[in-house]
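Below is one structure. I have some questions about it.
Removed: one protein chain of the complex. Kept in place: all other protein chains.
Up next, chain A:
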Amino acid sequence: MPTQTKADAPPRQTPPLIAQAKQVSFWAEQAAPIGLVGLVIVFGILSPTFLTLGNIRAMLVAAAILVVLSVAQSFVITTGGIDLSISATMTVGAVGFGLAWQAELGFVLAAVVAVASALVIGLINGLLIARGKVTDFIATLGTLSVATGLALIFSDGKPITVNSSELLTLTSGSLGIFGYPIILAVIVGALGWFVMFRTRFGLHVQAVGGSEESAVANGINAPRVRIAVYLISAGLAGVAALLLVARVGAAEPAINTAFLLNCIAAVVLGGVSLTGGKARIVGPIIGALLLTALTNGLTLLGVSQFYQPLAVGLVVVLAALLTRFQKK
């Protein structure tokens, strides 16, 4: 029997890649990276423009918002919850930014208003779910509608044009092929990873998702953890709102449902189980890149826009089926 004392044995019983690849569970665990590589190869062959630096740069910029939302959603889903209001919260943040900008508060204050107004929605979610014991699905379905309504009411249903030089820099600036948006998204991802896997809080998030009863028996304040993940989700939706306003050039009270579905899809692709307890950050980020590459590739190939939701749906259902073979 292998025991702890046999420290001279090789670090882990990690079989070589070839041997691993023979098991279904390997494909299930690595669905997102394998899918991404597969898509890149297929689109690279089919479309001459797909792998040009210009297109890669564009894809990465386009992926930024989804990456941020996926990291946010990952925290919530790890606790076994779900944030259906995440894209509506982003819209609220965008409208908040637009109104503050219109009131000539300047970029920094407007950004603060964006994040703060998003956090209000997150706080409502957290309180409803943690204190009011409303099911995550229902609570955030409610705030999805409330947030969408508020955005429409405050903006009077009209887009607010924003001519901010800071936002212009944010969309157009880059280091090499990496535009500022994707750099910001990667920083968010790195921070998210650090918080999830290197701090007490992150461990508590995983514990509450794994077994709330056991977490509580060990002195973890589960309601506080739940409120915190909804605040994180909303706060990051506020950050995503800045990227959205920067990209569109205006704060629009649009519904942005595609972002909601795609960020949940990215998290599932990334190997996070919707039942909670199993944390992943890198996986969902790769999932977000995959979905962006999929849309981009289909567009380049001239496939009608109508087919894109269909393709995204197929990929997600496939990934969900594959997760059945993940190692427990």
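We adopt the following convention: a residue touches a chain if its C-beta (ideal position, glycine included) is under 8 Å from a C-beta of that chain, and two chains touch if they have at least 3 such contacts; residues count from 1.
Please note the rule applied: contacts and distances are computed from a predicted model.
The complex includes a chain that is not drawn, and of the options "Sugar ABC transporter ATP-binding protein", "Neutral metalloproteinase", "Phenylacetic acid degradation protein" or "Tryptophan synthase alpha chain" the UniProt name matching it is "Sugar ABC transporter ATP-binding protein". Of the options A:Leu109, A:Val216 or A:Val282, the residue whose C-beta touches the omitted chain is A:Val216. If you put the hidden chain back, the residue from A:Thr52, A:Thr135, A:Thr199 or A:Thr257 that touches it is A:Thr199. For chain A, the residues touching the chain absent from view are 1-5, 194, 198-200, 203-204, 206-207, 209-211, 213-221, 277-278, 328.
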